[in-house]
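All protein chains of the complex are present and in place, except for one that has been dropped.
Chain naming follows the written order as A and B, and within any one chain the residues start at number 1.
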């Protein structure tokens, strides 16, 4: 597609400055952009890259001196850039309708505009909201409820009674509501698996990555409204790929779980918690609102609201940074202490 | 479902005390229970929660003073509670039979009572034991043997010649018997993939989570009975989600691998080993019977039977705890040693 700058401005409802007839064909960073690319700059920090960029036009915030370059004005340039993707690289979804190969239970209820792809399996008593897209090879077990405007990609599985809000997206291969990993032991020590029938509730606008697993809780009854003990993913939560959420966890609204995060059972995260990549958490922890854990750390106890933590086991982020710097000089420190001991014994400080 | 306490007692074959006509509708923890819920208590440690609970009735161990509350008596109350789930939240399995959309090789042998779901693919020479349930989108490659009373959830794949015992469960999306990650190098340094045809053998009552991967070994021949070199999962082993078991590993009977565990190739775990969440193991290690590794630790050498280890790299658990406490004071320790050095040089100890 080739679009003129003024057409892009009109579509995105942004003001433009300079030559509205500049032809644009794609999107790129300031470094990668060619003369037919639209780029963006978020502030004066990127002045140098802005000056040396070959971009035909740039999305810039109000007040940023465009130095005569044609530009679009947006208070959040990166958001505008993200929205421009649909103009230059549109990816139209499939047409509504149920593919003839799909297997849909007679009592499933599909709202208007739903798409169900090839070989999808829609179980008994399933409900699917308007305009939701269920791609190929998705399995919705009995009793699943999916809201409106959701997208569930190929190979994902939603187990019995899972409930998704509206505008939820699930990437390929994720499994929501599989049996939690909890056991009881007989008096003789024999392991008995506890049935996990509490299922999972996912809030509106949550995003779930690929090959992620979110387990059903053992407590809480899907149809009785007692969601407290069920595994809960809050509204607007973003979960990346290969994340494990154990049985009975609760992830607060707008929290972020980066790739490879793993939460032990019954962990409770507050609102707006950020767990960077590969953070692990023991079970039965409480993590307060807005807390952040640095990548590859492991939570072994509760974390206060707003705290910044790092390390295995986790500690305050600043302490961890100092400890890690100190760790590098630890081998040398051993030698220094040995020398001090010798000196105090009256021996010569040779070492 | 509403059940009277005496009906629950009869179904679970337990004695009851108090009012057998109490109506019960669900199960909950002592904290969450309402007057129509059945709860459980395992011992005097939970006396306070027991007293303040609103639960209509409680499963309690013999000798626990029920203080007049109606109760069921069980030597393992949590096991009884787990068994009660099927009374209050029954989840009947699918009816036996092969779904008309399934593709089943003509020479596959299915025992009585088997269920095969929509779009399942059953390869050549496959054998499936009585009452086993194969859900939608499962792929059993050629030569797979599955025992009786197994359940394999949607999207799981069992590669060529994989053998499962009886009463094995596999959650959604797991892959058993994919090609191991082993290479040979030519004299010129070119990488050649070693074929992995040894497959995987899984013992009776093993439980495998969702999106877990267990690789085939390169050595050992599936049909010659020489299982020693094949990847082996022992009897009663419990494996959680997103676990990696490398080629040629052996996991001893009744061991536990929590979520996000990863074992390098040819690791051998003894009986009753417990690897907590996110434990990683280098390959070619031996871990003795009953050993335990704390969450987020990494095994870099053999672990003795009964050992408790933690840390990256792993060390004795108690030593690790002391080292981690000490680590927090390491930055301060550096300053203290610097002061000591100054003092011994005769300089004033200011810092």
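What we mean here is this: contacts are C-beta pairs under 8 Å (C-beta built on N, C-alpha and C of every residue); 3 or more make two chains touch, one makes a residue touch a chain.
Remember, it's a predicted structure, so these values are computed and weren't measured experimentally.
Colleague: Considering the complete complex, identify which of A:70, A:171, A:199 or A:217 is in touch with the unshown chain.
Modeller: Residue touching the absent chain, from the options given: A:171.
Colleague: What residues on chain B make contact with the chain left out of this view?
Modeller: Residues 101, 103, 119, 121, 137, 139, 141, 155, 157, 159-160, 173, 175, 178-179, 181, 183-187, 191-195, 197, 211-213, 215, 218-219, 221, 224, 226, 228-229, 242, 244, 246, 260, 262, 264, 280, 282-283, 298, 300, 312-313, 315, 319, 322-323, 325-327, 329-330, 333, 336-337, 340, 343-344 of chain B touch the chain absent from view.
Colleague: Considering the entire assembly, which residues of chain A contact the chain that has been omitted?
Modeller: 25-29, 32, 75-76, 78-79, 81-83, 85-86, 88-89, 91, 99, 101, 117-119, 135-137, 153-155, 169, 171-173, 207, 209-211, 236, 238, 240-242, 254, 258-260, 277-278, 295-296, 312, 324, 327-328, 330-331, 333-334, 337, 340-341, 344
Simple rule for what comes next: only the chains that are shown with their structure count from here on.
Colleague: Measure off the straight-line distance from the CA centroid of chain A to the CA centroid of chain B, and report it in whole Å.
Modeller: Distance between chain centres: 25 Å.
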